[in-house]
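With one protein chain withheld, the remaining protein chains of the complex are depicted in position.
Chain lettering (A, B and C) follows the sequence in which the chains are written, and residue indices restart at 1 in each chain.
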Amino acid sequence: MHSTAKLRGIFTPNVVPLDSRGDIHERELRRYVDWLIAKGVHGLYPNGSTGEFTRFTVEERVRIMEIICDQVGGRVPVLAGAAEANVKETLRACEKYYELGAAAVAIVAPYYYKLSPRAVYAYFKEIADNTPIDVTLYNIPMFASPIDVPTVKRLAEECPKVVGIKDSSGDIPQMIRMIQAVRPMRPDFSFLTGWDAALMPMLLIGCDGGTNATSGVAPELLVKLYELTLAEKLDEARQLQYDVVTLFDAMITSSEFPDGFRTAVRLRGFETGVGRQPISDEQQAELAKLADKLQCLLAQHGFTDEPGCGCPIPSSSPDVARIVEAVVAKLKQRGL
Amino acid sequence: MHSTAKLRGIFTPNVVPLDSRGDIHERELRRYVDWLIAKGVHGLYPNGSTGEFTRFTVEERVRIMEIICDQVGGRVPVLAGAAEANVKETLRACEKYYELGAAAVAIVAPYYYKLSPRAVYAYFKEIADNTPIDVTLYNIPMFASPIDVPTVKRLAEECPKVVGIKDSSGDIPQMIRMIQAVRPMRPDFSFLTGWDAALMPMLLIGCDGGTNATSGVAPELLVKLYELTLAEKLDEARQLQYDVVTLFDAMITSSEFPDGFRTAVRLRGFETGVGRQPISDEQQAELAKLADKLQCLLAQHGFTDEPGCGCPIPSSSPDVARIVEAVVAKLKQRGL
Amino acid sequence: MHSTAKLRGIFTPNVVPLDSRGDIHERELRRYVDWLIAKGVHGLYPNGSTGEFTRFTVEERVRIMEIICDQVGGRVPVLAGAAEANVKETLRACEKYYELGAAAVAIVAPYYYKLSPRAVYAYFKEIADNTPIDVTLYNIPMFASPIDVPTVKRLAEECPKVVGIKDSSGDIPQMIRMIQAVRPMRPDFSFLTGWDAALMPMLLIGCDGGTNATSGVAPELLVKLYELTLAEKLDEARQLQYDVVTLFDAMITSSEFPDGFRTAVRLRGFETGVGRQPISDEQQAELAKLADKLQCLLAQHGFTDEPGCGCPIPSSSPDVARIVEAVVAKLKQRGL
Partner (left out) sequence: MHSTAKLRGIFTPNVVPLDSRGDIHERELRRYVDWLIAKGVHGLYPNGSTGEFTRFTVEERVRIMEIICDQVGGRVPVLAGAAEANVKETLRACEKYYELGAAAVAIVAPYYYKLSPRAVYAYFKEIADNTPIDVTLYNIPMFASPIDVPTVKRLAEECPKVVGIKDSSGDIPQMIRMIQAVRPMRPDFSFLTGWDAALMPMLLIGCDGGTNATSGVAPELLVKLYELTLAEKLDEARQLQYDVVTLFDAMITSSEFPDGFRTAVRLRGFETGVGRQPISDEQQAELAKLADKLQCLLAQHGFTDEPGCGCPIPSSSPDVARIVEAVVAKLKQRGL
């Protein structure tokens, strides 16, 4: 499925279910892939940050891709995370994933060392000039060397194999600058946002889609948000975006990334196992509490039952609570 | 004009024209105010960052407010920057601006020292409990202590006098979080963005307006962008937002803030004078070049003539250039 | 006292005692000045960050200088903080402080706006070319625009009136770079560190002294540390530097700067009053606890009595505690 179609829609950067020994849980991974496709996501994005690519071995990363490409079976495009230790190893991964049928690879800028824009350019140029598969740049400045606008522009100009950028900065003016710099000469170039909390406004200013970890937890929500936004049903989309922020914040601000997402996927019925990054006892206790909170948020949308201990009255939806609060505020304002 | 109306629309944080001795150029300031109102801005915001409040003396800040309130004469609301050296002095300014008829004051969080959220809360609480005028919080984390979401929520709950926030971070998820936290209990609370490059998406996710320096240069553009967005004419609004990014970037990335804006206002026909911050000779030469670039950008919208030396063919609008580039790119892709 | 002597030794950036109405407490300020000189500090540095210059009015800053210059009476040099709203106002302050007999002024780089090195250069150049008094650059990058090494070098080359730098970054390699760039051509140029926690190593790599807030709390300690280091009594100096770090950390990490220092000066017998920055109730409670902790640290050196509630056994000095701990550690290491 080496489609030349532009990358569009919601791609799920999936967590990798682990078994009781900490190994890849193939059966659950396959079941999870089927579920995600059934829920309507437009593509999969394995071996990304949510997929904890840095915590697997080279062999495991390849195995994850084999399982996913096999299970997907061409139903949706697969965007394959392909960053390895150096250009030679990355190119080897690109070839492998090309053979496995991935639609494109996504390659994060070099990390650990903080590289200058010139070296970031040179890195992607060397890869793009030598790979059989289309390449999506992956900009995530909080974790890796930033890919700045002039670099994106230069790569888009010089490298036909570079077909898009996945940007996880959440910086909307930056996205506008990239679109302004690239779209006129490369209408085929795809702009995807990796920052779930800004999906709706990113789409409205011109993005083609998102690679959003929240779509691995609540694919229904993200797909609906995408569709409502494209249909310009702004009031409904805005409210859904607010809900996505609430859910996303709960998962991303707890414990260590992506443990919040791993916990939430478990609530949707998958044995996700324990993450590979050791965490402290306090953090484990916090994760247990988070599970209840997440279950309540998911129950609001009918994705799960409420936890046994019940849920607080959600402040963001029911009109009664809102009215009471507003009345109290007014009374306060009048000094009562 | 102590209106209780919610703050909405485009407020211009005006630069202060200076005469040849570096003093406030009252005549030009009055003329500039009239022009801005004639061009449709919904309010004025003197003594903000664009107004270089820190570079004037206490007496000058008061004088600026006197001139502006007098000249505005109640035609539009005035949001008055009122941050002074300490709470006592700030309260004195609040009283003065209340008497002058300002609709509200905007107070930046303490700067120089970086305060914790608890002290930022205490600062605004003490002001809000003792002032006769409504207060807008001013969050500009690149220059001053940040005002975080829990602090905004707590102040909105406890202080009826706090009626809004002006946020210049440009962080859309942050704006969503503030709106989620405050709007249900304080529907009267106003959310204004100070980051021109994100005005359209900010409005679309729920903001009430903006305090945008670009509106002092091209009030027609910002007012139109505001109206198109509210009317949900998204394609037109998006293109206009792109143009605003181009113009804003040109002004904000050159020399020292707000010299780019000062230069551009001059191109609209006002003697803005030389800024009070000394700049190097190289920077002065760059400002001269910037003036030509800005004149070209403004000429594209018919706001000025082109400069004598002419303008490059703009890359962001004409279809011809786009088509040529796209064709060349396609040819390159096919290896030609 | 317009001495041409190089600035050397420990300069105290004094807090300003306030009375019950929050005004300058002149009597205590005079008494405090006498006490500091009696304890051996080599100079005073009013209207610095510790002196909260931004929280006083223009008139108050002048009054503070008048009191201090008068009280000092030429016994030690006074380095006068002279940053005002703009170049004109700063020059006015320079003239005034020159008349009052200050040895030099210290001028912080422009703050609030973050300026480029070129504008920082232009700012100091304009001041240095027009002032009657010697100027010390004040680099405090956590609060103000940084003054980088090439800028220091260029100003030292071009401006005879620029006679030193006070650097509060605590960055030792940066200090070495400045000394390397400037000292060969300007042996008269003074390098002062404002980061108490690095005083000894700063002196050892070539600094001429320090402007250290801790010297306002424990002048005996800082003066002794200075003397021991110059005498190359390294073991004694090192232990004293460790104690200074403990004391400095306790004061700087609590509440809001400089409340920890204000609290500690009170323990030395001065009515310092309540700071002008409002703080939360929790912070006030924490400051009360801090006072006990500080009193214990000061009691260790015999500067105060222990607080009524007693002190924990200090972990950093007594040999018994150390030996016990070491033995336990050894036993643990052997698995016992």
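Here are a few things to note about the model shown:
Basically, a residue touches a chain if its C-beta (ideal position, glycine included) is under 8 Å from a C-beta of that chain, and two chains touch if they have at least 3 such contacts.
Here the structure is a predicted model, which is why all the values come from computation and not from measurement.
Judged over the whole assembly, touch between the missing chain and the shown ones holds for A, C.
Checked against the hidden chain, the listed residues A:70, A:232, A:256 or A:306 yield one contact partner: A:256. Touch with the chain omitted from the figure is made, among A:88, A:233 or A:289, by A:88. Contact between chain A and the absent chain runs through residues 22, 49, 54-58, 85-89, 110-116, 118-119, 121-123, 125-126, 142-144, 255-257, 276-280, 282-283. Mapped onto chain C, the interface with the missing chain covers residues 157, 160, 170-173, 176-177, 179-180, 184-188, 195, 197-198, 200-202, 204-206, 232, 234, 238, 241-242, 245-246, 249, 315-316, 321-322, 325-326, 328-329, 332-333, 335.
The working rule: only the chains that are shown with their structure count from here on.
One finds 37 Å separating the Cα centroids of chain B and chain C. The centroid of the Cα atoms in chain A and the matching centroid in chain B are 33 Å apart.
Across the assembly, chain C contributes no residue that touches 2 or more other chains.
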